[in-house]
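All protein chains but one are shown at their positions in the complex.
Up next, chain A:
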Amino acid sequence: MVSKNRYAMVCASNMNRSMEAHALLKKHEFDVGSYGVGSHVKLPGPNQKSPNSYSFGTPYKEIFADLAKKDSDLYTRNGLLRMVQRNMEVKLAPERFQDCREAYDIIVTFEERVMDQVVDDLNRRPQQLFRPALVVNLDVKDSHEEAALAAPHALRLCTLVEAAEEWEDEIEAAVEQLFLETGRRAIYTICFY
């Protein structure tokens, strides 16, 4: 299946929530990318005050090696290594949404703050293509479990949108349908490239 829309999954660090959804949508043959919006990729460290921080663009492979070198046991226990390993199978490196110049039809965010940053970035860009982009937010806590729960919801939403001939006509119904099915309320807005 070749999806007629292009999808972007966006979270803070392009590590957990967006990649979980990216992996799932990719598995279902959606044309999908994933991004983060933070200034750096931040991962939990040995304690709250010393997180692991990487620049966007650092390959997942390098992140994996670095984490394994620092404390293999700890990062195995907290699931970080498995998560990064999963990411390695999806794409090369975390990407930053603000640096991306590809145009997407549907942008799914997983936190309202992230949605605000995405919308702000799109509004700042000069409009040249006049191509609409739907930005939808699903509030998801940044944990392995919640990300795993939310990814199927994102897939469901994208499936509903994909089924519509023009998403503008169906997005309201799709959001409502998603709420009825999963109890997850999606909020959306429309931007233009």
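Assume contacts are C-beta pairs under 8 Å (C-beta built on N, C-alpha and C of every residue); 3 or more make two chains touch, one makes a residue touch a chain; residues count from 1.
Convention: contacts and distances are computed from a predicted model.
Chemist: Looking at UniProt, which of "Aldehyde dehydrogenase", "Dolichyl-phosphate-mannose--protein mannosyltransferase", "Electron transfer flavoprotein subunit beta" or "Symplekin C-terminal domain-containing protein" names the chain that isn't shown?
Modeler: The correct option from "Aldehyde dehydrogenase", "Dolichyl-phosphate-mannose--protein mannosyltransferase", "Electron transfer flavoprotein subunit beta" or "Symplekin C-terminal domain-containing protein" is "Symplekin C-terminal domain-containing protein", the UniProt name of the unshown chain.
Chemist: Determine which one of A:L92, A:A163 or A:I187 touches the chain that has been left out.
Modeler: Only one listed residue reaches the unshown chain, and that is A:I187.
Chemist: For the chain that got dropped from the picture, name the residues of chain A it touches.
Modeler: Residues 2, 46-47, 49, 77-78, 112, 119, 123, 126, 128, 130-132, 144-145, 165-169, 171-172, 175-176, 179, 185-190, 192 of chain A touch the chain that is not shown.
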